[in-house]
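Take a look at chain A:
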Amino acid sequence: MNGWVLAATVELAGGGAAALWGVTTGPTARRVVAQNLTTAALCPALLLLAQGYGRPSYVDLALLLALLGPVGTLVFARLLHEDLEGQRPSAWGLTYAVAAMGAVVVAAVCAATGPGRAMVKLLVIGALLVGGNLIASRALSGAFRGVRGG
Partner candidate 1 sequence: MRHLLPLLVAVPLLGAALLAAAGRRLPRAAAELTGIAAAAVTAALSLVLLLGSSPPMVEWVGGWEPVGGESVGIEVIGDGPSLGMAALVSLLALSALAYSWRYFDEPPRGHAGSFPALMLVFQGAMCGFAIAGDLFNAFVFFELMSVVAYALTGYRIDEAKAVQGALTFGVVNSLGAYGMLAGIALLYARTGELSMTKIGRGLDGATGHGGPDALVLAAFVLVFTGLLVKAATVPFHFWLPDAHAVAPTPVCMLLSGVMVELGVYGVWRVYGTVFAGPGGIPAADLTRALLTLGVLTAVTGAVMCWYQRHIKRLLAFSTIAHTGLFLVAVGVLTPEGDDGAALYILGHAGVKAALFACAGALLDRFGSVDEHALHGRAGRLRATAVLFAVGGLALAGLPPFGTGLGKAVSEEAVGGPLTVVYVAVSALTAAAVLRVTARVFFGLGPPPEDTDAYETSGSEEEPETSGLVGRVPDTMTTVAAVLLAAALAVGTVPGFGDLVARSVDEAGSGGARASAAWTAHGVLLGLLSAVLAVALAAVTVTRPRRPAAPAWTTPLRRLQSGHVGDYVAWLLVGASLLAALALPGVLGG
Partner candidate 2 sequence: MSRRLRLWLLALGGAGLAALLAAACLDLPGFGGRAHPYGTRAVHASLTRHTANTIASVNFDQRAYDTLGETSILFAAVLGCVVLLRQARDEHRARPEPARVALPVRRYALLVMPVALVCGLYVIAHGQLSPGGGFQGGVVTATALHLLYLGADYHALERIRPLGVFETTDALAVCAYLVLGLAALLAGTAFLANTLLPYGTFNTLSSGGTVPLLNAAVGMEVASAVVVLLANFLDQAVEIEEESAG
C-alpha cells in the first residue's frame, strides 16, 4: 500500500476516463480540448507513479509527456484550424483547474524529493506542463486563424 500510487490511480482513473469521454463525444473543437487536457491530467499521474515506485528515473516519462503533449495539441490546432474556426473551443476554467492540479502535484513531489538536481528536473517539468498546457489552449482558441497554404 502506497499513498503515491493510490493518488496516481485516482488521478489516472478520473483524468483518463474524463479525457476518453471528452475525446470521443461532441464537436471536433471540444475533442481537441479534451486531447489537450489529457496531457495535463496524465503527466502528474506519471510523476506520482515515479514517486510511488521509488524510481526517480521514471520521471523522464513525465518530462517527455510535458514536452511532447502540447506539441501534439499544436499539431491538431494547426492542421484542424478550419474545423476549429467559428467555434471558440476554450474551456479556460477547466484548463486552469487542471494546470493548478499539476502544479500541486509537482510541488508535493518536490517536497518529498528535497532539494537537488532531481528537484530542478521536477520544476522544469512543472514549468513545461503548465506553460505548454496554457499555450496549447491559447493555440486552440484561434492562434492559427490566418494560416492558409502553409
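Here is the rule we go by: a contact is a pair of C-beta atoms (placed from the backbone, for glycine too) under 8 Å apart; a residue touches a chain by one contact, two chains touch by 3 or more; residues count from 1.
Inclusion criterion for the candidates: all candidates are chains of the complex that A comes from, given by their letters.
Note that the structure is a prediction, hence the values are computed from the model and not measured.
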Touching partner of chain A in this complex, picked from 1 or 2: 2
Interface residues, chain A side, partner candidate 2 - complex: 57-58, 60-61, 63-64, 67-68, 70-71, 74-75, 78, 124, 128, 131-132, 135, 138-139, 142-150
